[in-house]
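A single protein chain has been omitted from the complex, and every remaining protein chain is retained in its original position.
So, subunit A:
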Amino acid sequence: MVEFLSFREGEATQEPTVTVESFTGQSNSTAVRIEAGEDARELLPYLDRLALVEVNFPAFGDGRGYSAARILREAGYVGELRAVGDVLVDQIVAMRRCGFDSFHPDKALDDDAVERALNRYADVYQKSVDGRRPVWAKRHPETVNG
């Protein structure tokens, strides 16, 4: 079983996170935690100094965190983006696609199940922020660069 999963080079950020409110106040912190329902765009002015953004999933069915993650990556955030809370093995693939690169679920994940999930789909239909080429780009390599 795995309690913490990272797809980043090197050590995970250890710094404790602060709330969005205290971060955007006068904090010198470089790690922040977004709760479901908080606006990830409030962080956009500070992306350069952030090393870690934690996005909390209070329940697996609460999908707001997927939008929060993608918004941060679309804005160019390159630091660690960590999914925490009710994160299940069957959600890891979609979360990876939305830009999460580390995971600290409430309940440890089965390594084999994670491995199988990550390798199951060779192709994806949408362009997202994970750099994977969507099927439509593979179908038309002459017209779609990158």
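In this section, contacts are C-beta pairs under 8 Å (C-beta built on N, C-alpha and C of every residue); 3 or more make two chains touch, one makes a residue touch a chain; residues count from 1.
The definition used in the following text is that contacts and distances are computed from a predicted model.
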Protein name as given in UniProt for the chain not displayed, "Ketol-acid reductoisomerase (NADP(+))", "Cytochrome ubiquinol oxidase subunit I", "ABC transporter permease" or "Sulfite reductase (NADPH) hemoprotein beta-component": "Sulfite reductase (NADPH) hemoprotein beta-component"
Touch list for subunit A against the chain that is not drawn: 36, 39, 60-64, 66-67, 70, 74, 88, 90-91, 93-95, 97-98, 113, 116-117, 120-128, 134-136, 138-140, 143-144
